[in-house]
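One chain of protein is taken out of this complex; the other chains stay put.
Moving on to subunit A:
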Amino acid sequence: MRPLDPRLLRQARAARLYVGLTTGLGVATTALLVVQSLLLAHIVAGVATDGLSFTDVRPQVVGLGIVLALRAVLAGVQERFGHRAATAVVRQLRERLIGHAVRTPEAAGADLALLATRGLDALDGYLTRYLPQLLLASTLTPAVLVVVGWEDRLAGLTILLTLPLIPFFMALIGMATQDASDRSLLSLQRLGTQVLDLIAGLPTLRALGTAGAQRERVRAAGDAHRRATMKTLRTAFLSALALEILVTLSVALVAVGIGLRLVHGTLDLQTGLAVLLLAPEVYAPLRAVGTQFHASQDGLAAAQQAFDVLERPVAGRGTTPAPDLTRATLLFDGVTVQHPGVPVATPGNLTASVRPGEVVALTGPSGCGKSSAVAVLLGLREPTSGAVRLPGSLKLADVEPESWWNQIAWCPQHPVIVPGTLDENVRLLCPSATDAQVARAAAVTGLEDVVRTVPGGWHSRVGQGGTGLSAGQRQRLALTRLLLSEAPLVVLDEPTAHLDAGSEQAVLALLRELRSRGRTVVMVAHRPALVAAADRTIDVSGNVSPGLETGSQMGVPA
């Protein structure tokens, strides 16, 4: 992996003030360090060999005090503002990722959410520690080397010759351990998953009465994970060890040279001390880069993933205003969706029409492409081939999405509950609905029964941190939303999946209500009662390419 991603650097430009500040502070700190070393060397050498008294070195001591005080201030300033570069860049990248996801809703998922949160947060180490050190290594190392060379040419030359050994050996070790650490990372993940799987299954094991007996397995899996971790760490820490020893040996080489020349009287103590204090500082940025390298990799990998996502093309959006759906007939014209890794196209070559005011049921065994057909109709997914056609030889892809969505009310399989009150949630699609309208709609769907049982009624909080709603209750809430919406096209995805036979009546009542209002309804239906309630059914599986298995329930994405 490249240590510098130019895309990230471009992004980091937004935070260049703070990256610059961090680097500037690094430069200033090192400059102070150089001055401090020279002053210290002057004082100690003066007192030790030239017999100077405290009064003689007082100006230098005062100067040293000032330098040390400044360093303390710089340390504070660094802590105070150093994080801002990372905060700003992470924020911006997050915003861009989210913006991109919003424009490509079908590609968004939990993985992307994780990348946008934890993944990018890991960039912190890269931006606040690794990147500034890298900049310091490329600027300060030569600068301090020049100072050392100025003081003592031989020591400077020694450092110049040993310096390249560090990146060379680091690269060598890195290459040698890469395979091993990749392998062990995989086994680490697997073992970690095992432990978590047992934990997730704890309530089940309790219900089976065998939880106590699984204690051994938790320990065994944990121990295996520990051993694998230690194996990884032994290799990972090895590079730090090598780095440390390389630096120490290099400094020792310099020190021995100084010592010998001091003994022979060819070097004065002040220079010797100064060089001794400065020599480690030449290596320090390189060392830091080496130790921060691993810590920064997660963040860098996340950033690269993020940029890869951002570079995915966003499909062009249509610009033609959508036709009035109270009058327009929709036509599935050979709509085919090919899912990656699935041999069968689901749906394959679906051709059907939906006329305004009709209640149409999409039927077929699970996995035959009903949900994909709905996604295409909603304009959330591009069909692999074919199109949804509208009057006036218009294709859905050419329609301006907002004007399309404005005319649709959709109840997906897992309807959203936004954090807030039940009342806010029920008005999600139609904030302006009157209380009377809400009450009437809730009576049709049976939501009023739910409201009666939860403490706080309409004002009880639901969603994150609020009362949990059962799947059935959620579904009723979503159905009530549909009823409150003014949208001419209503799309339902398996609306009764969680309701029992008695509550099915509620859905049927909803359908009657929608029909009486002249709404067009497209619903994915499993239950015969719903299919019977439709004006017409479209058998989606009938459109699957012949000769291929369609009845499989083996997890083919629906």
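Following the convention adopted for this analysis, a residue touches a chain if its C-beta (ideal position, glycine included) is under 8 Å from a C-beta of that chain, and two chains touch if they have at least 3 such contacts; residues count from 1.
Just so we're on the same page, contacts and distances are computed from a predicted model.
Visitor: Out of "4Fe-4S ferredoxin", "Cation/acetate symporter", "p-hydroxybenzoic acid efflux pump subunit AaeA" or "ATP-binding cassette subfamily C protein CydC", which one is the UniProt protein name for the chain not included here?
Guide: "ATP-binding cassette subfamily C protein CydC"
Visitor: Would you mind spotting which of A:24, A:149, A:174 or A:192 touches the chain that isn't drawn?
Guide: Spelled out, the listed residue whose C-beta touches the missing chain is A:192.
Visitor: In the complete assembly, which of A:138, A:178 or A:210 touches the absent chain?
Guide: Hidden-chain contact among the options goes to A:210.
Visitor: Consider the whole complex, including the chain that is not shown, and state which of A:146, A:314 or A:529 touches that chain.
Guide: A:529
Visitor: In the complete assembly, which of A:380, A:397 or A:509 touches the absent chain?
Guide: A:380
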